[in-house]
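Yeah, one chain of the complex is gone here, protein chain that is, but the others are all in their spots.
So, chain A:
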Amino acid sequence: MRTLRARLTPYALVLPGGLWLAIFFVIPTLVMLSLSLQSGNVVDGFAFTWNWHSYVDGITTYHNQIVRSLLYGLSATIIQIVIGFPVAYWIAFKGGSRKSVYLFLVLLPFLVSFVLRTISWQFLLSDNGILLGPLKSLGVLPQDFHILATPYAVIGGLSYNFLPFMILPMYVALERIDPRLLEAAQDLYASKVQTFLRVVLPLSLPGVFAGVLMTFVPASSDYVNSSVLGGTNTTMIGNVIQNQFLVNQDYPVASALSFTLMALLLVGIFVYARALGTEDVLEVAAR
């Protein structure tokens, strides 16, 4: 009896989370997959017809937005690595006893809703707002200068909004590095730069990898930043999907686009993992 219970316990533990995911992720995903292959309209109803046209139509019509989304996501991710790594490094190695305070500060923006943070960016970047207004009246910037509705605003917003997701995993990886490894490298004639390149960087790559996953995926499929900070030329695939679902109510095309994006991201992640991922990346870096 006891052994049976002992054997069942792990399953019992995984059950609530498993059910949750099954109900709220797997089932809707399957429903969407089916929707993407249906034809019809909201008024007459939809029927399953193996209609691949939604994919073909979606991709031919919106390939610009798809490419743009991936590019914006990539740009934001790179900016976040550049901004986030030094922060994570500094907290991990120089944070001392105040590490948790600094981490809390990194997380502080999360206490404000995502949409509200983005709207505050709109306020900051508006054509005659707090930032641009004074610069324009001082003559530093021309009167018709604007940031809103440009890719810079959208990428800036994406970089800002997902930055903590980049910093946290990098911090965790850096924090786990035994400081004695740095001393050992120095003892073995490595300069500060060599110590960083040969020891710190390779050991932090798993964190960078996790950070990239956690920021590139949501940034590429985001629609809030583009709709709040962007214009007609910065429309991302997220905006298209949202529009197709909620405005045009063309569920098959919306679903097909969602699946296309998902597939692209999965392939991208897979390639990235193979190229940089787990042990291989470390081995490459050690050479």
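Please note the rule applied: a residue touches a chain if its C-beta (ideal position, glycine included) is under 8 Å from a C-beta of that chain, and two chains touch if they have at least 3 such contacts; residues count from 1.
Rule of thumb we're sticking to: contacts and distances are computed from a predicted model.
For the chain that does not appear here, its UniProt entry gives the protein name "Spermidine/putrescine import ATP-binding protein PotA", which is one of "GntR family transcriptional regulator", "2-oxoacid:ferredoxin oxidoreductase subunit beta", "Spermidine/putrescine import ATP-binding protein PotA" or "Multisubunit sodium/proton antiporter, MrpF subunit". Residue in contact with the omitted chain (choice from A:88, A:106, A:199 or A:261): A:199. Considering A:131, A:190 or A:213, the position touching the chain not shown turns out to be A:190 (whole complex). The missing chain, though absent from the display, is touched by one residue of A:8, A:59, A:82 or A:181; that residue is A:181.
Listed here are the chain A residues that touch the chain not shown: 178, 180-181, 183-191, 194, 198-199, 202-203, 282-283, 285-287.
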